[in-house]
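Working notes, beginning with the structure itself.
Every protein chain except one is present and positioned as in the full complex.
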Amino acid sequence: MLQRKACFFLYAEKKLYLCNMKEYIHKVKYYECDRMGITHHSNYIRFMEEARVDLLDQLGYGFEKMEADGVVSPVMAVNCTYRKSTTFQDQISIEVKLVKVSTLKFSFAYVGKVGDEVVFTGESTHCLMEKGKPVVLRKRYPGLFDTEETKEPTH
Amino acid sequence: MLQRKACFFLYAEKKLYLCNMKEYIHKVKYYECDRMGITHHSNYIRFMEEARVDLLDQLGYGFEKMEADGVVSPVMAVNCTYRKSTTFQDQISIEVKLVKVSTLKFSFAYVGKVGDEVVFTGESTHCLMEKGKPVVLRKRYPGLFDTEETKEPTH
Amino acid sequence: MLQRKACFFLYAEKKLYLCNMKEYIHKVKYYECDRMGITHHSNYIRFMEEARVDLLDQLGYGFEKMEADGVVSPVMAVNCTYRKSTTFQDQISIEVKLVKVSTLKFSFAYVGKVGDEVVFTGESTHCLMEKGKPVVLRKRYPGLFDTEETKEPTH
Partner (left out) sequence: MLQRKACFFLYAEKKLYLCNMKEYIHKVKYYECDRMGITHHSNYIRFMEEARVDLLDQLGYGFEKMEADGVVSPVMAVNCTYRKSTTFQDQISIEVKLVKVSTLKFSFAYVGKVGDEVVFTGESTHCLMEKGKPVVLRKRYPGLFDTEETKEPTH
């Protein structure tokens, strides 16, 4: 289970993308549940953010460091599919992967589970803004765009 | 501008679907804004729910009536595309349309504007549950499935 | 009902303090209700903020203007007594009064009603900060500290 223990890269579409080292756990709070007794669907968007923040922290480039650099990362789009309801005290473990990188945008994919059961899947798309202008990712992070065809995936 | 004044139906894919009579207005609250000074992206999912609730109220079949009938309407999927950031005190006007109905699921589409500018678009998919079982929409609401080819759109 | 129609001042402790011109209405949202089916208690603190923001807007000195002036107004303390539960779709009308002003702090009192019934009462205490330092209210807003003994209350 290397995926759980060390930061690794996902080999996909001839590129290597990062996944989270260890999954993020969100324990559902009382105030996150609604009149139906289940976790309100809007909160999953927040759990996805928590997991994303945790991934960046694990990589050593957290939101705080980013903000200190004058870079903000607005969310451009988000989607979530609810597969099974969760409720108060459920421990949702969330895996995050960077799944797409283009010139100006990048996307994370999320899978949330309670035990072995998938409870939600989602995706979020972001850009980076610096002084009000979008950061050209290919220039700033050329490593993400290296031709990776010849590299072996690390898992 | 009949669309703003009366409940009407959208003629699409040979079916008539309902739209909201008047758009729903959400005025952004201080506590809905984040460290970037903009409305936190998760809140738009809540605004969509508010607009949906308002549409159902306008139609005279609100959440409360539904719950009193023993019917709940879980969200199955949601997506949102953020086109322009909004902030504290912005008045977002949201239009909702029922855009898809299948045997077990239905979807609403949302367009949110500040003034004339589109700030977000979104979609949510739902089912109806009664005593733990999904409601077969074709049986319960046959009107939604009538062959509408011969009807004239109402606008 | 001057109180409902025009900004007025409350004559108390030999000082005149302002009240809101018209009460603020918060309609309880679905996502604000919890597993007990009632408005989650934490949300009332947000409703109090909404009502306070509305009061300042009515007075023409809103949060935005304050922030543009480089002034922020942190909350120093808050309390709320829940007298009757509220739920989804309830319309809570909230009256706000400035009830105390001292050298560095000021307090608002809130009464929230559904119909004629009081559902909560609360109080919040604030200071003003400018460039990291507390604003001395007596210097900045001497009008609030004028000897008011001889003035007639306006209602």
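Chains here go by letter, A, B and C, matching the order in which they are written, and residues are numbered from 1 within each.
The rule we apply is simple: contacts are C-beta pairs under 8 Å (C-beta built on N, C-alpha and C of every residue); 3 or more make two chains touch, one makes a residue touch a chain.
Predicted, not measured: the structure shown is a model, and the values here were computed from it.
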Q) Quick one: which of C:G60, C:P74 or C:P142 touches the chain that's been left out? A) C:P74
**Q.** Absent chain, residues of chain B that touch it
**A.** 30-31, 33-35, 37, 40, 42, 88
Q) Residue-wise, where is chain A in contact with the chain that is not depicted? A) 29-31, 46, 49-50, 53, 62-64, 88-89
Q. Footprint of the hidden chain on chain C, which residues?
A. 35-36, 38, 41-43, 45-46, 49, 67, 72, 74-82, 85
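As a convention for this text, only the chains that are shown with their structure count from here on.
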**Q.** Distance-to-centre winner among chains (Cα means, whole assembly as reference)
**A.** B
Q: Mind checking the centre-to-centre distance between chain A and chain B? Centres are C-alpha means, answer in whole Å.
A: 27
Q) Where the centres are mean C-alpha positions, what is the separation of chain A from chain C, in Å? A) 39
Q) When the centre of a chain is set as the mean of its C-alpha atoms, what distance in Å lies between chain B and chain C? A) 33
**Q.** Interface hub residues of chain C, defined as touching at least two other chains
**A.** 30-31, 88
